[in-house]
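With one protein chain withheld, the remaining protein chains of the complex are depicted in position.
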Amino acid sequence: MTIPPSHDAPASSAGSGRSRLGRPTPAACPRAAGVGLKADHYREILDTRPAIGWFEVHAENFMGAGGAPHRYLTAIREHYPLSLHGVGLSLGSAGPLDRAHAKRLRALVDRYETGLVSEHLAWSRHDGIHFNDLLPVPLTEEALDIVAEHVEETQDILGRRMLIENPSTYVATRDEMSETEFLVALARRTGCGLLVDVNNVYVSSMNHGRDAAAWLDAITADLVGEIHLAGHAVEMVEGEALRIDDHGSRVSPEVFELCGRFLDRVGPVPTLIEWDSDVPPLSVLLEEASKADKLLLRAQAQAAMMGRAHD
Amino acid sequence: MTDARPSLADFQARFAASLRKPEDGSALSLFSPSERIPLARRFDVYRNNVHASLVDALADIFPAVERLVGRDFFRASARLFLADSMPSLGTLMGFGDGFPEFLDRFEPAARLPYLGDVARLELLWLAAYHAGEAPPVDPGALQAGDDPSGLCLRFHPSAALLSSSWPVFQIWRSNREDAEVMPIDLDTGPDFLMVFRSGGEVRIASLDLGMHAFCEKFAAGAALGDAAEAAAAVDTDFDLVAAFRFILSSGAFAAPLSERGDTCHVQHL
Partner (left out) sequence: MSKTLSRSTLARSSLAIAGALTAAISLSAAAHADDMGKGAMEKCYGVAMAGHNDCKAGAGTTCAGTSTLDYQGNAWKLVPAGTCASIETPYGNGSLDPKDTQLPS
């Protein structure tokens, strides 16, 4: 069973600032499973209205002026809350923030009254070139200053809190702090929340011989606004496994396991199933979402039993 | 390497340079040593992500070109194109704009002279798909005034013209739609096409010579009288009634900005 959209749950980190009035906005993403919205599924979603809490879109795919993408998204937004996930802002660039891009994000947030808005701890632009990939930021004090400035500037343009996602990495940068220290400091300094991609945590930890559970343990509940789950590929390189975050398969059992334990501690938060390459039928995404919903229900029951209030 | 930790700007300059030059291992000193998997192989994941994702994006934009030349040829060409034509925007809008000209000059494709025009048509299709909305022209707007020859008609934001020496529409259509591409005789060109969106659907109209001249004048900001004259000059049988029916029914034209001929300098954007 999928948890239906809920408008009576407090949505402090999930919704916009307006939810602090005690009443969540209609646009808030519920603390339930959502799935990444793919163009192949627009029609089926509108025709069948699957019971799913919310959808997430890549912001850049809706930065055109008009046409079918906006028509479909408008129609889908009439029935579901939306989360806006940016992939091209390049918050980690040493150069100035691409303010025009941030303003395009703002326009989409306003147009679709999205419940969540997020971007990555990564860079993709250098010297006027957009590399179309999430490249790693060295975890230094200097980089923290720069990223924090860019997050603050973006939040000013958006007029609201954003979430920052941990990336999958394949090389280890020469760091001054751990990734969780960096992200927690970023959140404390800017007021942003965190989008914890558990698959990315697992992929990076395995690629660098680190402990994924310890990574998750370092994140406090108050910072977590959203969770991402996706599948990854395993490439054998000279007899060793290198994990690649390709969003092209089901979520691995290890990642579900980590996610379940994390949710048990931090309580239920909006949890997304991402699938971006070799996109399967919608029913497969919904199956994955129902697995996430089971974890969310368990976390909710546990929280209720312990009489613990979140946030 | 024991050099001091580079600034973020320096880190990114060296990372970016190595991304684009595979023989260049200088970025590897930016990272901590790797025990198991060699650093170079790890860095290759980023190189691959960048290039494969951008080649994939080109394949999404130019599916008919890809089908015409085959996957291997397309991907090899796309990688050569990327050497000078990396995207500049995080939206990828405008990425691939130079691909038709690249194909025109691309010697291994020299015997497919129509390839650049097929790519042009695919770019126009994409532009129409994403173009802004505007109300279509309505009969009331055209009826205003005694002398309609000064009327300034405006393309819908999605609309654009393409002329080609080749039967590019047939080539494009068969390669996008048909399970088995039909034989096409290259001598059946030229083509005069108008790409536009009607509602949410991209459409392509194959225009005759007169209609093409007629529409070209509007694209240049001319008034109705000028356009009709240009059409009649290339086609003595130009059917003005049919032309107006197209204007009113196709969705390719937007409501005029002005009903006064003397202000008709508006260039279609």
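For clarity, chains are labelled A and B in written order, and residue numbers in each chain start from 1.
The rule is simple: contacts are C-beta pairs under 8 Å (C-beta built on N, C-alpha and C of every residue); 3 or more make two chains touch, one makes a residue touch a chain.
Because the structure is a prediction, the values reported are computed rather than measured.
Remark: the omitted chain is touched by one listed residue; of B:Ala13, B:Ala40 or B:Val181 this is B:Val181. Shown as candidates are A:Ala27, A:Ile45, A:Leu144 or A:Ala230; the residue that touches the absent chain is A:Ala230.
Across the entire complex, the residue among B:Ala134, B:Cys152 or B:Ile171 in touch with the chain not shown is B:Ile171.
The chain not shown here touches chain A at positions 39-40, 43, 58, 60-61, 64, 68, 85, 87-88, 120, 132-134, 165, 168, 170, 230, 233, 235, 244-248, 274, 276-277.
Listed by residue number, the positions of chain B touching the unshown chain are 22-23, 44-45, 47-49, 51-57, 60-61, 63, 66-77, 79-80, 83, 90-93, 95, 107-109, 111-115, 125-126, 129-130, 139, 142-143, 146-149, 169, 171, 173-177, 181-186, 198-208, 211, 223-226, 228-229, 239-250.
Here is the rule we go by: only the chains that are shown with their structure count from here on.
The mean-CA centres of chain A and chain B are about 32 angstrom from one another, to the nearest whole unit. Residues 60, 63-69, 71, 87-90, 92-95, 98, 101, 104, 123-133, 135, 137-138, 140, 142-143, 146, 170-176, 207, 209, 237-238, 240, 242, 244 of chain A are the ones touching chain B in the complex.
Residues 5, 7-9, 11-13, 15-16, 19, 30-32, 34-39, 41-43, 45-46, 49-50, 53-54, 57, 86-93, 128-133, 157-158, 197, 200-201 of chain B are the ones that touch chain A when the two sit in their complex.
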